[in-house]
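Of the protein chains in this complex, all but one are displayed in their positions.
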Amino acid sequence: MSANSLDRAAHFECADDVEAINRLYRERRWSDGLPIIPPTAERVARMLAAVRIPPQTVIARVAPGFGAATVERIAINAVMAGCEPAYLPVLIAATAAMAESSFNLQAIQATTNPVAVWLIVNGPIAQQLEINAGFNCIGQGAWANATLGRALHLILQNIGGALPGEMDRATHGQPAKYTFCCAENEVNHPWQPLHVERGFSATESTVTVVGAEGTLNMNTHAKSASELLRVIAQTMIHPTSNEYVHGGEPWFIVGTEHAEILKQAGMDKAQVKQALWEQSKMPVRDLSVHEIERARASRTVELGPLSPDTLLPIATTPDDIQLIVAGGAGTHSVYVPCFGNSRAVTRRIET
Amino acid sequence: MSATVMLFDPTAPQVAATATGSVQLTSLAGAVIGFIDNAKPNFHHLVDDLADIFTQRYGVSRVIKQRKSSASIPADPAVIAEMAKACDLVITGSGD
Partner (left out) sequence: MEVSKQGTQALTVCSTAFQTLGRAQARALGNPELPIAVIPHPFGSRDRIQVRAIAEQCAADIVRQCVHAQAGASA
């Protein structure tokens, strides 16, 4: 059998009954546990018509099973998740981004950690596709957010072969493994948006993939930048964090009201990152004995010998701390602790 | 009889099996054994004990130990190549 025929999606005939089809996809473990839209030949063809790339083009091989993510297979999973055809270019770019070695998808997929892949969309496409960056942007209610994040996790499970309890060894997982996607609020933004910070032009559209361990809401009515940064830095410190062990890449969704406080104080992104990095250092002694051993294996080259008094920074450099601005009105920001041995990847969305 | 519909399988076949052609060992006497320690807690103790047992009881001539900086990053390809060349058997740790 040639590699080419392996890259063609398998198909079969089935009774045209939505309950029976869902039963079948459930039995074969092709769903995430929620009902799916049946990926019929017509629906998949409509999805594929949104891009000019030949369906058999392999975008990436997805760890840990290293199945070929062809445009066709990405489209099939997108249909199942309920995506509109216009969303397909986002998923193609995201699949390519996840395959970059710095993202470390193999570990993200097979780890006991609950890592979910978070999609952040920037640029004009976010508004065109109505990807929510405002109120409840990582919650429910927006079709694009919900179905894009869901499609990505179906790709990880179905094409990557990471079935829960088998190659996906997550001890608990997390709700974000169903879906986790938002846009950045580029209108009420005191700084450059994420994609511009990462070298793209403001008029380009991009998707960023992040290996997110969870979300922790931070509600604070702090009115000065120094007070706000102090309480956020205190929140970052937790001795069960993978990031302190390995030197990670923590993310923040800064709420627009908090962003305004930082803007009024005249702080740029680099200054915010520097302050958080400095103020979130944790003494090595706060870690458990085994975690100190892991941190020694992982960070001695970076930090030299670790004594109980050594102050561990959460990341190797302040610039490893990542900030986006999103959300509606309110005194909230979100801390997104991450996997540690993974770096987010941003890709241009080709439409 | 109800109508039928053509549906797609959303999964991808996993890569086809390849023959490894590994050299089979008939004895450990005089063999060189390599360990790639995944840096998980206690694994270095297991490596030390296995090295001890293999050297003292099975006549292994040499043990080479390498330690990854973390379980969740792959071993350096240069280290893998070097170990594959120098050793008759390479033992790695996976998971917890």
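For clarity, chains are labelled A and B in written order, and residue numbers in each chain start from 1.
Here, a contact is a pair of C-beta atoms (placed from the backbone, for glycine too) under 8 Å apart; a residue touches a chain by one contact, two chains touch by 3 or more.
As the structure is a prediction and not an experimental result, all values here were calculated from the model.
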Chain A positions in touch with the non-displayed chain are 64-66, 110, 161, 165-167, 169, 290
Can you name the residues of chain B that touch the chain not displayed here? 14-18, 20-28, 40-43, 45-46, 49-50, 53-54, 57-58, 75, 77, 80-81, 83-85, 87-96
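Everything that follows uses one rule, which is that only the chains that are shown with their structure count from here on.
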Quick one: report the Å distance separating chain A from chain B, using the average Cα coordinate of each chain. 30
Chain B residues within the chain A interface of the complex: 2-16, 39-41, 67-70, 72-74, 95-96
Within the complex, which stretch of chain A touches chain B? 6, 9-17, 21, 30, 38-41, 44, 62, 65-70, 72-73, 76-77, 80, 104, 106-107, 110-112, 154, 158-159, 161, 169, 245-246, 290, 293-294, 297-298, 301, 339-341
